[in-house]
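Before I ask anything, here is the structure I am working with.
Missing here is one protein chain; the remaining ones are kept as they sit in the complex.
By written order: A, B and C. Residues from 1 in each chain.
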Amino acid sequence: MILEELRKRVYAANVSLPEYGLVKFTWGNVSAIDRELGYVVIKPSGVEYHNLRPDNMVITDLEGKVIEGELNPSSDLMTHSELYKAYPEIGGVVHTHSTEAVGWAQAGRDIPFYGTTHADYFYGGIPVARSLTAGEIHSDYERKTGTVIIETLRERGSSYKVVPGVLVRHHGPFTWGKTPEEAVYHSVVLEEVARMARLTEQLNPKAEEAPTYLLDKHYLRKHGSAAYYGQK
Amino acid sequence: MILEELRKRVYAANVSLPEYGLVKFTWGNVSAIDRELGYVVIKPSGVEYHNLRPDNMVITDLEGKVIEGELNPSSDLMTHSELYKAYPEIGGVVHTHSTEAVGWAQAGRDIPFYGTTHADYFYGGIPVARSLTAGEIHSDYERKTGTVIIETLRERGSSYKVVPGVLVRHHGPFTWGKTPEEAVYHSVVLEEVARMARLTEQLNPKAEEAPTYLLDKHYLRKHGSAAYYGQK
Amino acid sequence: MILEELRKRVYAANVSLPEYGLVKFTWGNVSAIDRELGYVVIKPSGVEYHNLRPDNMVITDLEGKVIEGELNPSSDLMTHSELYKAYPEIGGVVHTHSTEAVGWAQAGRDIPFYGTTHADYFYGGIPVARSLTAGEIHSDYERKTGTVIIETLRERGSSYKVVPGVLVRHHGPFTWGKTPEEAVYHSVVLEEVARMARLTEQLNPKAEEAPTYLLDKHYLRKHGSAAYYGQK
Partner (left out) sequence: MILEELRKRVYAANVSLPEYGLVKFTWGNVSAIDRELGYVVIKPSGVEYHNLRPDNMVITDLEGKVIEGELNPSSDLMTHSELYKAYPEIGGVVHTHSTEAVGWAQAGRDIPFYGTTHADYFYGGIPVARSLTAGEIHSDYERKTGTVIIETLRERGSSYKVVPGVLVRHHGPFTWGKTPEEAVYHSVVLEEVARMARLTEQLNPKAEEAPTYLLDKHYLRKHGSAAYYGQK
């Protein structure tokens, strides 16, 4: 059995999703990529979290061909794959239907940058993608979902390196990170930031985004060469 | 003691309701039907979940006559029974007072189809029934509750096969499924979809329903002959 | 040590409050009355729930004089006492600062009768009392809190027998019941009904109360001589 270590990590990342309150039943999936082999390790489709084990993770190539595994891979595999192909520095991808993030995705709105919790991980608003067209949905739906995520960040003039997640319209969030664990972390952040932003607008319908210099300060306090948060 | 296996499943389905956060105290009930015998297995009325056991489930016929059991059946029995009679392909029915679904039932509104979490299980909006009349409430109330659920789906031109649940006005949700376990699953979905739809409208009071082609895609990805979600 | 059995029940009822999610820290209290002796058993003031034991419950008479106990009784004792004196058929009283009920108390609004969860336990709206005057607050505050609760139900033309709880303005709920356990039950119901009513209005700001015949049906299905819910 190949990629034993990565199987274990992808397994652990998948079972952490319900523990973080981000998924019910089978409504989420985590994958990781081995960049040398070009292989993706992903949750099998429709399997309950308590039945997952490291050895029933599915290994595929970037075109979706199963390399190792008895089960079908997550039906969202090709979305993950598109992201791995377009974003060379990511090592893990997560998809969930977490409640607050879905609220924004269904409302069709970007999550505004209202404060420092947001700024610590996302540089600027968290964008919602446009709706897929009927044509995109009818032909290669899951791959096109990835395409539209990529298009969204490009059109906002942003980058996957500083905005590690996008809301798919009428659907829910995809996040990513250097590792599968970091991708999960970003899903937790996104859900919490989505809740905070909703409360903010409820308390003040005219709430304004925080100043850019606060965004810069907090993002750069945690990221980049001058970061001084955390250890070393 | 008859139907031992089904008693165990109905018992387990009942105790799963508080675990899913769908009921407090005794405010919910699950039943199943044995189609060959024409017998219903249902929770006893007003018994706390921690006092339930497989052998105190009540077995009745479709007219509500107790076949086996010391306790009174759930007071909602005749609603379940009406659904079993009208919907030949269902094997289980669930009633709860889950908070978010009750919110929509009391608001008197259908839950709009805002996204894919909804589309994966319910084909189109989740309807709220009309209020029962004073006459219906005074005579055979619980049976009439079933009648009105059936009338609701028929008048919307929908079917119990693709919309596995209805909100009873001023009251709460009833759901069903091929098995009691699937009926419980649909209750969990309905509650979560109700919450997501509320957040959606809070964030965007003019939110629009998702396109029909997305509904078709997601519903058919999970159901029907061309389904490709899950295993096999 | 007198009233050993009742001490145990009052102790158990008090520790159930944080388990039901109704109180944080020391923000709630349950009492019971022994009608023969005319003695009240109540939680000591400001003691954390994990430090409670049956033997540190405080026993007082109806004027607040401590009969047995080393600790001060709950500062809300005289409110409980007023209710015991005015309502001869109650055996237990509960006060909490449960979040949703406090929302309505601070908003200064009765909880409307929107549905059957409400109707199963409260016959009609759950009233909020008027604000206490400065004079009432300055002299015998806790006793006057009881007086105002009693005045509220009287002025609405209702009765403590069918409306087992009132919201104290700017403060929070008091509930009661035939036993301390039933009083706790009513606190749980009130909190859940408060949440459901808030969601109802969020989804439909023009939501209307349910018809009176539904209120009658559900209240009488559970209470009174023709009740048929539950066992026996």
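Note that a contact is a pair of C-beta atoms (placed from the backbone, for glycine too) under 8 Å apart; a residue touches a chain by one contact, two chains touch by 3 or more.
Computed from a prediction, not measured in an experiment: that's the story for all the values here.
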item: Chains on display which the left-out chain touches in the complete complex; value: A, C
item: Candidate in contact with the missing chain, chosen from A:133, A:159 or A:204; value: A:204
item: Contact partner of the left-out chain, one of C:11, C:39, C:104 or C:123; value: C:104
item: Residues of chain A (touch criterion as defined above) contacting the omitted chain; value: 114-117, 185, 188, 192, 195-197, 199-204, 207-208, 210-211, 213-214, 217, 221, 228-231
item: Interface with the unshown chain - residue positions in chain C; value: 24-25, 27, 44-47, 71-72, 75, 97, 99-100, 102-109, 131-132, 134, 137-138, 141, 170-172, 198, 201-202
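Operating definition for what follows: only the chains that are shown with their structure count from here on.
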item: Chain contact graph, described as a line, ring, star, complete graph or other shape; value: line
item: Between chain A and its twin chain C, rotation from the CA superposition, multiple of 5 degrees; value: 180
item: Chain A and chain C, separation of their C-alpha mean positions in angstrom; value: 46
item: Contacts with two or more other chains, residues of chain C listed in rising order; value: none
